[in-house]
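Heads up, one of the protein chains got dropped from this complex, but the rest are sitting where they should.
Then we have chain A:
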Amino acid sequence: MLANRKLILAHFWLAFAVFGFALTLGAWQMFIRSPIGTWLSNPELYYRSLTAHGTVMGYVFPTLVAMGFGYAISESALEQRLVGVRWAWAGFWLIVAGSIMAMVPIALGRASVLYTFYPPLIGNVFYYLGVVLVVVGSWIWVALMSVNLRVWRKAHPGAPVPLAMFANVAGSYLWAWTAVGAALELLLQIIPVAAGLKNTIDAGLARVFFSWTLHAIVYFWLMPTYIAYYTIVPRAIGGRVYSDSMARISFILFLVVAMPIGMHHTFADPQVGAGFKFVHSAFTALVALPTLLTVFTICASIEIAARLRGGRGMFGWTRALPWDNPMMLALAFSFVMLGFGGAGGLINMSYQLDASIHNTQWITGHFHLIFGGAIVIMYFAIAYDLWPHLTGRELIDIRLIRTQLWLWFIGMIVTTFPWHWVGILGMPRRMAYFDFGDPAIAPQALSVTFSAIGGFILLTSGIMFIVVLARGMRAPLVDAGPYRFAIAVHQPTTVPVALNTHALWVALMIVLTLTNYGYPILTLATTEGTSVPAVYVGAQ
């Protein structure tokens, strides 16, 4: 039952429109600092573009997808009209207002601080206020998801919460708590300086606050993808979820261990104690657990589909899978990219191995492969799957959809593999310019050129994606029926209260945040003489 289709479509369209814009900037950035581009002569333009690309791709795009998908899940999985539709629209318009407010200073070159803010670099105050509005808008969504689940529980006391909604609410709680780190950084530290009330800032403390947000935000981006793995893919390819409990445990584990791990982003920071770095490193290793559980469960689920379709043998069943189904393709591509990206991530989280790739292009390659690859390709799949239900029209370009997914996969591999490689060779990240005429880095020119070509393949794929969706708005009307999620082999009739509610796991998440972040934040905040003068962007 999708009653508020306009609301959901508005979120998706805005998400994909800003995605197209930021993707274009990204391709241009790859080109302009590669040997095939001509040097801009003005690095500021590059950083301006980079800030816009990161702000859109990191904050606006995935948040809108999670919100739109969340509303769709709430209505269809709970089979209940969304409670608080006006609030939902208010959240949407806050994000629109925040995005515009942030983009204007970026476009004017007044906020080229990159989306990770990098204090003591300080940009125009409206940039930060815009980001705050986007986050506040998304918090409305968090509250609505919680309220809708509560309303449903009242009507269905003791009944198992549908898996999709259980996971969706887990994702929203994760986001609510992880955004607090950046919010504290913005409200207590950066905005007072940007507004001219102070002119020094404790950059070390700011980095610790941001690390609170920076890693768990990735799992928030990941949530819609994992929900699609568990609740859309098996249904779309004619299988069943291998285990409903396993799915719930995976989402619970994300809630608990995604948070207290962010300090692996500050391995090279002197203001954080080595003991805390180790603890965060160990907890980061634990995050592999829910992913491995998921890979196992999903592989088992698709095996069920293959065997139902007559697949035989130890591995022979893979041939029976519906490979022409876009959802199957997207899942396979997503898993391949998740595998490579995850393996790279194990290197990043290792205290010692990180030293060799810290702040190199390897890192940029890594998060593009995971986020842009494994996660975003499932966003495409979610959109393709939901579109007929939202528009009441059929997506007829199945070939185009398949080509688009193939191109995204190929493009992402061509972009990120050489990117990882030049990182190992020591190429630093966040550079507007490389002099490939210098014999020291001339051998990297070929890899960087491949990367840039990959960027254009991705751009082509992104354009095709938007074309498919736009054409889907005009296709012949069709009754897509109610939107359904995959059911499990053993569909639960009763679920233990711990696997049906979030309270225990949210409590553990907060406690672990206090144990793993409390002391470092407290000492940094109370130590005198740790602030440095702010560096204002564009100050003359």
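By our rule, contacts are C-beta pairs under 8 Å (C-beta built on N, C-alpha and C of every residue); 3 or more make two chains touch, one makes a residue touch a chain; residues count from 1.
The rule is short, and it goes like this: contacts and distances are computed from a predicted model.
Enquirer: So which of "Alpha-D-ribose 1-methylphosphonate 5-phosphate C-P lyase", "PTS system N-acetylgalactosamine-specific IIC component", "Cytochrome c4" or "Cell division protein FtsX" is the UniProt name of the chain that got left out?
Expert: "Cytochrome c4"
Enquirer: May I ask which residue of A:92, A:283, A:317 or A:384 touches the chain that does not appear here?
Expert: Considering the complete complex, A:283 is the one touching the chain left out.
Enquirer: Which residues does chain A use to touch the chain missing from this display?
Expert: Touching the missing chain: residues 39, 41-44, 256, 271-279, 282-283, 286, 431, 433-435, 438, 440-441, 496-499, 501, 503-505, 507-508, 511-512, 515, 519-520, 523, 527, 536, 539-540.
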